[in-house]
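The complex is shown incomplete by one protein chain, all other protein chains being positioned as in the whole.
Showing chain A:
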Amino acid sequence: MAYDVGGRGDHSFNDSAARGLDKADKEFNLKSKELTASNGETESDREQRLDSLAGAGYNPVIAVGFTYGDAVTKIAKKYPKTTFGIVDSVVQGSNVDSMTFATEQSSYLAGVAAALKTKSGKVGFIGGVHNPLIGTFQAGFDQGVKDTKPSVQVTDQYLYETDTKGFNDPTTAQGKAQGMLDQGIDVIYSAAGLSGDGSIQAVAGKSGAWAIGVDSDQYQDPALAKYKDHILTSAIKNVDVASYDLIKSVHDGTAKTGTNNYTLANGGVSLSTTGGFLGDVQSQIDAAKQKIVSGQITVKSAP
C-alpha cells in the first residue's frame, strides 16, 4: 500500500485505508508493506514507489490518493499480472480498481448537522488544498447548510492553493480555525487530512464550538480523545471498506477491477453518530439522507 502525504497516523484519510489493510492482514494472514509519500514529490517518486512494490511481488498494490493517478496508469501497464487500486481517481486499465467516493453526499449531511447545531448562525469550512477533490467536500457542505437553513452564513477557506502540504500542516489549520472562531463561527468542518487535527484542537479551546471530522470517525480516534467532546460528528469516507474489498477479492482469486463508486446508498460514505451529539437532530439528518439516496436531492460536486 502506498500512502499519500501524512501516511498512517494522520487520524483521517490514510488511516482509513490503513484500517482496511490491517483487517485484511489479520483475516487472511498476509504480509503487507507500507510506503508513504513525502511533501514536494515528483512524478518519478510516485512511479518508483509503486514500481518497487509491484516489483517485489506485492499484490494488490493500493495507491491512496489521486496524486498517484498518472503513476498507476503507467506502472499498471508494466505489471499486467498485478492488481492495482487507486483511491479518488479513475484510471483505465483491466487490472485497476478505481475507488471513488461521493464525499459531497456525506459532506451534505455534515452541512445539515452544522446548520442545525450552530448557535451563532455562522459555520466554516477548511479545506487542505484548493483542488477539485476537496471542492466536492466544500460543495456538499455548503449546499447542506443552505438547504437546511438559508440564513446560516458559510465561510469557506483553504490552507494552500496548490501545495499538497495542506494535508500535512496542522499548525496552519489551527491558525485558520482560530481566525474563524474569532469571527464568531461556531461549527467548523475540516477536510484536510492530518491538518484537521490542528483545527479540531483550536475548536476544542472554545466552549460551545463544534468540529466536524473527516474521512475517519475522528470521535473514536485515541489520539484525539482529549478533544472528543468537541467533535460533533465526522463525514466518513470508508476507504477501509474499499481497500479491504479489493484485497479480499484478490485473495479470493477474483480481482475487483473497473470503477467502483462508493456512495451514501451503498454505505461507502456516511455521517458518524458515535458521539451522540446529534441525537436531537438525527431525524432531520436521516430525512436528508433518504432524499439523497432516493435521488430527490442531487448534491453538486463542485462549488
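Methods note: a contact is a pair of C-beta atoms (placed from the backbone, for glycine too) under 8 Å apart; a residue touches a chain by one contact, two chains touch by 3 or more; residues count from 1.
Convention: contacts and distances are computed from a predicted model.
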item: Options "LarA-like N-terminal domain-containing protein", "NADH-quinone oxidoreductase subunit F", "Multisubunit sodium/proton antiporter MrpB subunit" or "ABC transporter permease": UniProt name of the undisplayed chain; value: "ABC transporter permease"
item: Which of A:Gln48, A:Gln220 or A:Asn260 contacts the chain that the document leaves out; value: A:Gln48
item: Residue, one of A:Ala76, A:Ala110, A:Val129 or A:Val145, that touches the chain absent here; value: A:Val129
item: Touch list for chain A against the chain that is not drawn; value: 33, 35-36, 38-45, 48-49, 52, 56, 66-67, 69-70, 88-91, 129-133, 160-165
